[in-house]
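A single protein chain has been omitted; all remaining protein chains appear in their positions.
Each chain carries a letter (A, B and C) given by its place in the written order, and its residues are counted from 1.
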Amino acid sequence: MSFEPRILGILCNWCSYAGADLAGTSRIHYPPNVRIIRVMCSARVDPTFVVKALVSGADGVLICGCHPGDCHYSEGNYKTMRRIPLLKKVLKDFGIEDERVRLEWISASEGQRFADIVKDMTERIRVLGPSHVACELHADPRER
Amino acid sequence: MRSGIFFCQVEENNRLNINAVAKYAANLPSVEVVREMGIHPRLDAKDLAKQIQADNLQRIVIAGDMPGYFKPVFAKAMALAGHDPLEVRLASFREHGASAAPTLERAKAIVACAVFGVPFALAVMPAETTVHQTTLIIGGGIAGIQAALEIADAGKPVCLVERFGTIGGHMAMFDKTFPTLDCAACILTPKMVSILQHEMIRLLTNSEVIAVSGSPGSYRVQIKCRARLVDVEACVACNMCSEICPVEVPSEFDAGIARRKAIYIPFPQAVPNAYLVDREHCLYVQSAGKKCGACAKKCPKECINLDQKDDFIEMEVGNIIIATGYDVLSAEDIKQYGYGMFPNVLTALEFERLTNASGPTGGKIVTKSLRLNKRSKKEEWVFDPHGEAPKNVAIIHCVGSRDQNFNSYCSRVCCMYSLKFAHLVKEKLPDANCYEFYIDMRAFGKGYEEFFERIRQEGTFVIRGRSATVSQENEKMVVTGEDIIRDKLIQFPVDMVLLAVGLIPARGTEELSRMLGLTRDEDGWFSELDYNGNPTDTERGCVFVAGMCQSPKDIPDAVAQASAVAAGVLRSISSGRGIGHRGSVTLSDIEARAKSLQAK
Amino acid sequence: MKAKIGVYICHCGSNIAKIVDCEAVREYISTLPEVAIARTYKYMCSNPGQDLIVQDIKEHGLQRVVVAACSPRMHERTFRAALQAAGLNPYMFEMANIREQCSWVHDDPQAATEKAKALAQAAVRRVVHHEALEQMTVDMCPNTLVIGAGIAGLTATLELAEAGQKVFLLEKQDHLGGNLARVDLTAPYLDSARDLLIERITRVRSSGNIELLLNSRLQQLQGYVGNFTATLSRTGHDGPGTGKIREIQVGNVIVCTGYREFAAERVTHFGYGKLPDVITSFDFEKMLQAGRIECCDGTIPKYAAIIHCVGSRSAEFHGYCSRVCCMTALKYVHEIKSAVPSCYVSDLYIDMHAFGKGHEDFYRRTSEVKTMFLMFGKGDHPIIRSAGPKDDCKMLIEVNEQLSGELIEIPADLVILMVGMEAQEDAMETARLVNISQDKEGWFIESHPKLDPVATTTDGIFIAGTCVAPKDIPDTVAQARAAAARILARIAKGKIAVDAVYAEISDDACSGCRICNELCPYSAIEYDDKKKRSHVISAMCKACGACVAACPSGAIKGRHFTDQQILAQIEGVLR
Partner (left out) sequence: MAIRVNPKIIDDLAVYGAEDVQLCYHCGNCSAVCPHADEFNVFPRKPMRNLQMGLEKKLERSLEPWLCYYCGQCSEQCPRGAEPGETMMSLRRWLTSRYDVTGLSRLFYRSWKAEMIAILVLALLTGVAFFLFGMLRGDIHVYSGPGAFLPSSAVHLFDWSMAGVLAALLFVNSLHMWRLVFGSKDGPKPNLFMYLKHLPQLPWHFLTQNRFRTCQERNGLWLIHLLLVASYLTMLVLIMFFLPTMQSGPEIRWTVHTFGYAASIGLIGATIFMLHGRLKKTRTQFQHSHKSDWLFLIMLVYVALTGVLQHIAHRAGFPVAANLVYIMHMMGVVPMLVLEVPFSKWSHLAYRPLAMYLAAVQRDALLGRSSQGGEILAPRRIA
């Protein structure tokens, strides 16, 4: 059976989580590989969360926030805009491919856009294959 | 202090008996001279100065509908005569509500106050009344919602009555809002949810106020809650009933560009988040129970009761806030733009729904394509998500606005939302051309002018000159106009035309104003107590107006007015003293009060 | 001690149950050690559904509850209320979104059920670490400080005072009325501005609740919403007690410092200051009030010209439109025609902004008196120069007229420059004092133009009137009353409920590196010099969590969104 990537989604409560909800209310289908947890602002995403996810078997992490200028706390997403690229540079040294960690801006009315991003990311990571971090650490019995 | 009163009218006003007021004014204290100068008199400062010197007048009162028009010449005359030009006072019938509802009493009172040198608003203090804690808000658009939340957050009970199946008003139909292009849903839906969950707010949708009686501070209100035929508490909006329903009609929420069933929910995030039955089109209701009834059987929670009757609610309220919003002028009446004849001539609301991410085409901008309607077996022009995108889009401003043949006033928001449309077209169809026909680009608000500059840089052709006609030439829609700046006639083919149609008061404003005894200006919008000093109160005690229903305005101004009205309501409730009808104050009260204030 | 957790999986009719096998999720969840009870029910959000939870808490002494149903944005508040009703702290609750983000968006039942299990398990793992949080309430001083006694300040003060609240009205000048006091009539109905001000000032002077502080300035503002301490100083040059310092306690502050008119001499091609008969709109208002409309040499002008957008809508000065000058210019046309009927008036504008109620009719009435309206391009520079001896006028204005496409010369004996609005020169200082921010043009920034046009990101500081952006009198009055409404609403509740969710710094872990201090958009983190530690003012913290993630030593705990809770949730969701 083909490899089903497991992706963690960390969404900000005011815009992207509401956008994901809108995808639901408008019945826009997307692959089930992304599992979403909610934080108040994308600025709350601590780099350790991403590392924890990758270590705990996630093949990819999707972080979503409000469009710059839309943030409920006015500047939260500007901080995320700096932290996540910096984190990705560090993760590159650990062999984590760039596409495994992704940052997207989604407004509360962009349900379709959220679904498209999830589809796109699932396909990309399916191509990339499972994250080797998870396999080595847990010698996970799952096939390649 | 010898005073002289001059009656000068700007416009013909046969409803007010000027010389009756003049006779009354003659025997006011310190009044030496009373002269009626007629309609728009030719006044010369020199001979006025002679008159002033002859009668040695220290104070001049100009009385009329808009006396301000004559103040400078009198001030000049006073200066020439060596008297103090500041001693020219205005007794404006229009400002203080004497030309709208022309009561002789009111006109006399205004003149009296001017003679005593006391501002009219100070002298006319209606008797204070006790105020019932509950506030009634008519209209569940952004203004109604904002006022309801502000009052309820202060712990005061509110009853919000909305005629449509959901609150949210026109704003819920929009996708992006100018000038920041942030999404209307992100602003509105959280407020709508908090209205639903707020313990101090009683929400009555699908309901209308049918009778108001009682006095300021304790109005008895009768509300007709039209049967929704669906139990709001039970329904979880699972859409099963709608799938079964055989009846399909144009959806009001989608401005008619998409269809909905007889049992429907206006939009997914509607509040209350429940379905309702459109009783004019439901087969069961129309056939008095003989036909269909499929939805009731299908509903897993049995929350559909097609025999539910309207119910009538009586309640006592202290303050009434009117936030009934607006409607759009019907574009069919403006023949030269071919709305109704050419399929791809759209009104602004239709385009809002077309570009909305949760609209019929999911936000894709497409021209209408001819599709066979399965039910009616007729070819119809509909928006199909896979339709053909337009190459040339023309946006025409001031359609039916600033036009003596339709609305003489400016509808204030069309310039900005038209620029927003131009941006949306450029953003979603990068290779499309967008033409903007305007007369004056009214980008007056915070960040509006910068938004206009950005749109210009994005490559929209902004043409000064309202296009005159939309016609058909060999199968192609053609827009004709004059490009005034480049001084040439232009005529070119377009695939889609957006009409920024003018705004008119909401349907039913006529009955509501009669029910509450409110005056309206000649364009039909509610009249405020005082244009500058008090833009949200009204002549009637404890009755306020907020948002578009007072005159067209954009969302920030409507929200600001809604909060301002909340201030008035909270002040009256917390101090326990509401202001009565201004009409109830008699002439003698005003005179007495003016005399006492003059003494101070 | 193993916390007793109750998990409730909702069918939501068929919305969840159609795709997600709720029973399978229930079984899986009941195998988790921490879970005491796992139930499924058709409609958890309905009244019977909530009663299930309340009964279980009462009978089985549940300490934590998880509901796997719709989005928390829909019913988190409903279920928290249910917990509270059952006597359990409302924060001992977590929701798993298995409808909008699972059943409604996936069509493969098997995968959806797996995902539902994971989401439910994540919620359980998270709720184990939840702590009981109490909603903190701060009592609020009902007094209000209003800075600026123009029409905005007077209106806001009256709204509050006549509702029985104490107001301190601070004005740096020695008189009330601000810019409106310099205006004779108002557009579009030419009502008297003086009457409006006299009415407001009389009511202010006769109200017992208002303490009027003329010639006074705000020296310093400390504290937070509900508990501000304002230090005021008197600036009156000669008056008694200059420089006297005074401290007052207020709960909220409304800033209505108004605007300053644009200095016309900055525009060289108009020659203001060199040509005596080129005057600004406020100079003309003085003439009107004195009843003498004449040129500097006392002669009556045969030609008058009014030029719009002086300093506004221009690349070199201010990009924005000052919104009121078009209507004021039309007002001047009527005032000139009334005082000097024989005078020919021409009006140079870019776009005629007659957008408000009654404005378009006023514009039409101005056309009826044969005003010569001349439109010039936005980047264009009309040039004023003095006329030659043989011309029958004092000055000539040369401009590229857009509607005729001609380069024209306009005769003028008197030129009125419609100067735009600019932020006050001390706006930067005021902004820093009350800790609010300014946009690039110097206007104060509101927290949200549509949601919250009068509030600012700093709680308890409100802004109203032209200090926010240029606006006319009706909009200023509406904003002033809106600000008053927000404060009245707070005073009516007596206490300010401060959300239980906020950040906390533990003193022993904090290394005093102060990274979090200026990171906070709401400046809710103070640095304590003595203890060399940073400290979060819970009332001002909005729980965005930016500081929690940024703290290098992990000293800041985001209540209800602690690292521990989120890491556990991540582990649970990726099982």
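Annotations
Methods note: a contact is a pair of C-beta atoms (placed from the backbone, for glycine too) under 8 Å apart; a residue touches a chain by one contact, two chains touch by 3 or more.
Quick caveat, the model's predicted, so the values are computed rather than measured.
Considering the intact complex, the chain excluded from display touches B, C.
When the omitted chain is restored, the residue from C:Glu27, C:Asp174, C:Glu247 or C:Glu406 that touches it is C:Glu406.
Checked against the full complex, the candidates B:Ala172, B:Ile257, B:Val345 or B:Cys398 give a single residue touching the omitted chain, namely B:Cys398.
The chain omitted from view is touched by exactly one of B:Asn13, B:Gln308 or B:Thr480, namely B:Thr480. If you put the hidden chain back, the residue from C:Arg364, C:His381, C:Lys493 or C:Arg575 that touches it is C:Arg364.
Note on the undisplayed chain: of the listed residues B:Ala227, B:Leu283 or B:Ile439, the one touching it is B:Ile439. Of the candidate positions B:Met315, B:Val462 or B:Ile490, contact with the unshown chain belongs to B:Ile490.
Those residues of subunit B that touch the chain absent from the view are 336, 398, 402-405, 439, 464-469, 480-484, 487-493. Residues of subunit C that touch the chain left out of view are 303, 344, 346, 352, 363-364, 367-368, 370-375, 398, 401, 403-404, 406-411.
The criterion applied here is as follows: only the chains that are shown with their structure count from here on.
Between the Cα centres of subunit B and subunit C there is a gap of 23 Å. Look at where the CA atoms of subunit A average out and do the same for subunit B: the two points lie 44 Å apart. The centroid of the Cα atoms in subunit A and the matching centroid in subunit C are 33 Å apart. Counting partner chains per residue, subunit A shows two or more touched chains at residues 18, 25. Subunit C has residues 73 in contact with two or more other chains. Against subunit B, in their complex, subunit C makes its touches with residues 12-15, 43, 45-47, 73-74, 77-78, 159, 162-164, 184-186, 189-196, 198-200, 202-203, 206, 288-293, 313, 319-321, 323, 334-336, 338-339, 341, 351-361, 364, 377, 402-403, 405, 443, 448-451, 453-454, 468-469, 473-475, 477-486, 488-493. Only residues 4, 6, 8, 13, 17-18, 20-21, 23-25, 27-32, 35-41, 43-49, 52-53, 56-58, 72-76, 79, 83, 115 of subunit A touch subunit C when the two sit together in their complex.
Looking at the complex, you find that subunit C touches subunit A at residues 71-73, 97, 99-102, 104-108, 111-112, 114-115, 118-119, 122, 447, 457, 501, 519, 521-522, 542-546, 548-550, 558, 561, 563, 566-567, 569-571, 573-574.
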